[in-house]
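The complex appears here without one of its protein chains, the remainder shown in place.
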Amino acid sequence: MLIDGSFVRNWLATAAHDLQEAKAYLTQLDAAIGDADHGLNIARGFAAVVEKLDAAGGELDGVLKLTGTTLMSTVGGASGVLYGNFFVRAAAAVAGKQTLDAAQLAAALHIGLEGIIQRGRAAVGDKTMVDSWAPALEALDGAVASGAGLAAALQSAAAAAEAGMNSTLPLVAKKGRASYLGERSAGHLDPGAVSTYILLRALATVAAQAGPEGGERAASG
Amino acid sequence: MLIDGSFVRNWLATAAHDLQEAKAYLTQLDAAIGDADHGLNIARGFAAVVEKLDAAGGELDGVLKLTGTTLMSTVGGASGVLYGNFFVRAAAAVAGKQTLDAAQLAAALHIGLEGIIQRGRAAVGDKTMVDSWAPALEALDGAVASGAGLAAALQSAAAAAEAGMNSTLPLVAKKGRASYLGERSAGHLDPGAVSTYILLRALATVAAQAGPEGGERAASG
Amino acid sequence: MKKLINGVERIVYEQLEGLALAHPQLLRVAFDPHYIVRSRPPAANKVAVISGGGSGHEPLHSGFVGYGMLDGACPGAVFTSPTPDQIVACVQAVPRAAGVLLIVKNYTGDVLSFEMAAELLHMEGVTLRTVVVDDDVAVKDSLYTAGRRGVGATLMVEKIAGGAAEAGCGLDQVAELARRTNLGSRSMGLALSSCTVPAVGAPTFALAADEIEIGIGIHGEPGQKRLPCVTLDEMTALLAGAILDDGPYARVEREWSPQQGEWVECTLVNPPFAAGDRVIALVNGMGGTPLSELYAAYRSLVYFCRGRDIQIVRNLVGPYVTALEMAGFSITLTRVDDEMLHFWDAPVHTPALRWRM
Partner (left out) sequence: MKKLINGVERIVYEQLEGLALAHPQLLRVAFDPHYIVRSRPPAANKVAVISGGGSGHEPLHSGFVGYGMLDGACPGAVFTSPTPDQIVACVQAVPRAAGVLLIVKNYTGDVLSFEMAAELLHMEGVTLRTVVVDDDVAVKDSLYTAGRRGVGATLMVEKIAGGAAEAGCGLDQVAELARRTNLGSRSMGLALSSCTVPAVGAPTFALAADEIEIGIGIHGEPGQKRLPCVTLDEMTALLAGAILDDGPYARVEREWSPQQGEWVECTLVNPPFAAGDRVIALVNGMGGTPLSELYAAYRSLVYFCRGRDIQIVRNLVGPYVTALEMAGFSITLTRVDDEMLHFWDAPVHTPALRWRM
């Protein structure tokens, strides 16, 4: 299975739906250690993405780029620029390509994550979305290297994102608004780490639904 | 028994004590149909009266006048000017006298009440302090005319004040702040009618404590 | 009860002290009896404009003492009228040779105190006039009540009278402008929450989580009626509708006649608003409502007035005539002519209102 523009559209529609469903939960997490807007910001932004994508045509890179600029101009807050950057960078990385295989997808996601890190300067353990992204992409790389199919590889990425998300629970935040709380930020999940997990879970879901797998080697070997 | 300066001092000290005790109750009544300050205003004012009287000497008229001017400058609100006027007028009515008998007291109180009515222009039934004052003085007049002693006469005045106070419960206010409520003012006692009752009750109490009565005729006949 | 206070007894004293410390160039405060006067006394031949009332409505009146507005203000205890001796002392502390205008909000206590003070001042040879402000349309009649309350229009009356006095107008003209401003004004307010009188320590009335109180005064008095919470546009329509639909309002007012040296009764009438009227609009916060929401209310009001062909020529949006920390807002509309507008626009420099200087 290869990833193309319509796969990405499916991904974003699923993500938008899931984030909409998680809106109150994410906002509640942000109320505990931030300013109670993450769910609202993200849901608003991804709803706008779906609307924009519905109205516009576009191939793989166009879809990713429009996603990035739309997030950048509709989400607001720290996560808006970071997620926006992620997609703009990823779009640049796949410019001209019509489809991606699992390894190419992983490479594009890495470039997106670099965008997040370059702007936000957060490291793993700082209790941010990076705590979900970094282990997820590591797991994805591992799965791809070991020959897993796309769906399985994205499934391990989502599982690693989930673990990464959960790893933020005891952490003391060092970046973003939650860092103002110092020790009081411990004991709460980071809202951005949760939204990143939801995004990656949607990616795995869409891949699983996309049907017959290429590269069953890892699964069978 | 005759009323002199020290009797009036006793009266005002007793009234100050009773009004202090009723402070929260009066304020609560005023919260229902006014602005929640009557107890505070009155307690503050009478406390100031006691303090001023303790510091100053003075005969009957001097005591009444100082009471009036002190209430006028410390109570604030509608009741401050009205009670202040009451005592200033009553003081003028007894100017030069050292003592008062029951009839003279009644006459002085009438002149005080005229001061209240002239300023406030309230009639009986308007749901104000006048609803306690007017029947009380009428009862006082009746008792004096029928030859009751001072203590008994003031006792009937206090009883009439209490009935007058209770008569305000179903009334719709036509004067003062409570009038803004229209029909919604019915079902609540008027705070000023209650403080007037307390004032007259204190007067009866002091007279009863003052010991052997002159003119037992009404009581015995 | 949580408030920024040191103790219930010291509240008014400390707030006044803070005001004086913050604005030494504008005003000074005297204590026992309390009053506020300008720190730079105006010309001896200027008409003095004095007002006062209970505390808890700040910036009214203390925040309006200064050039182009009040010469003095008399603050009572929280929500309690000032006492006559305060008013007398305040007037005696300002130049009063050209006469004194007393601006009185229509509450029994305020009226009684100012009347008492006026009589005392007259005996001391002071020439004075009185104007009673009574603009709150939530109070329907004056036959069966103490008459309409003085609320938002007090600001307009103080500004326009103050501007005229500063410009050198005589006492009669200043008083006439003040009366005209009051007769052109109507107000109405609503609350989202009650307020807590410090000495009481508990909210004066209780509203459910989805209730609003319509037709409130500025002392935490319960209002006209209680409704389920509606949209801002509906709230505005309730308030502005009551103001614009109000018929002629007539009442008998007592005014002091300096010629006769006594009170005279005069029948005064607010004519109703009419299409084409030019108005100053005040969207007033009750104390606990943020400015952002008041601007949204102003937007609603603009649309409402457009629908009635009422032309808003000046506006003021903010907490000016408040009831402690009550959440809610009131609307005041004042019909103006060129002369009133001229004195509204005239330079003013007080703690709460400042323009053109």
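Lettered A, B and C in written order, each chain numbered from 1.
Methods note: a residue touches a chain if its C-beta (ideal position, glycine included) is under 8 Å from a C-beta of that chain, and two chains touch if they have at least 3 such contacts.
From a predicted model like this one, the values you see are computed outputs, not experimental measurements.
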**Study point:** Touched by the hidden chain, restricted to displayed chains
**Key:** A, C
Check your understanding: Which one touches the absent chain: A:G5, A:G176 or A:P191?
Key -> A:G176
Review point. In the complete assembly, which of A:M72, A:A90, A:V130 or A:L199 touches the absent chain?
Key: A:M72
Review point. In the full complex, which residues of chain A touch the absent chain?
Key: 27, 31, 33-37, 40-41, 44, 69, 72-82, 85, 119-120, 172-177, 179-182, 184
Check your understanding: For chain C, which residues reach the chain that was dropped from this view?
Key -> 2-7, 11, 14-19, 21-22, 55-56, 58-59, 63, 192-193, 209-210, 212, 229, 231-233, 235, 287-300, 302, 315, 317, 319, 322, 324-325, 327, 329, 352, 354-357
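The definition used in the following text is that only the chains that are shown with their structure count from here on.
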Practice item. Make each chain a node and each touching pair an edge, then name the shape: line, ring, star, complete, other. Key: other
Check your understanding: Among the chains, which has its CA centre at the largest distance from chain A's?
Key -> B
Exercise for review: With chain centres taken as the means of their Cα atoms, state the distance from chain A to chain C in Å.
Suggested key: 57
Revision key, fill the gap. Taking each chain's centre as the mean of its CA atoms, chain A sits from chain B at a distance in Å of 78
Review point. Which chain B residues touch at least two other chains?
Key: none
Point to revise | Residues of chain C touching at least two other chains | key: none
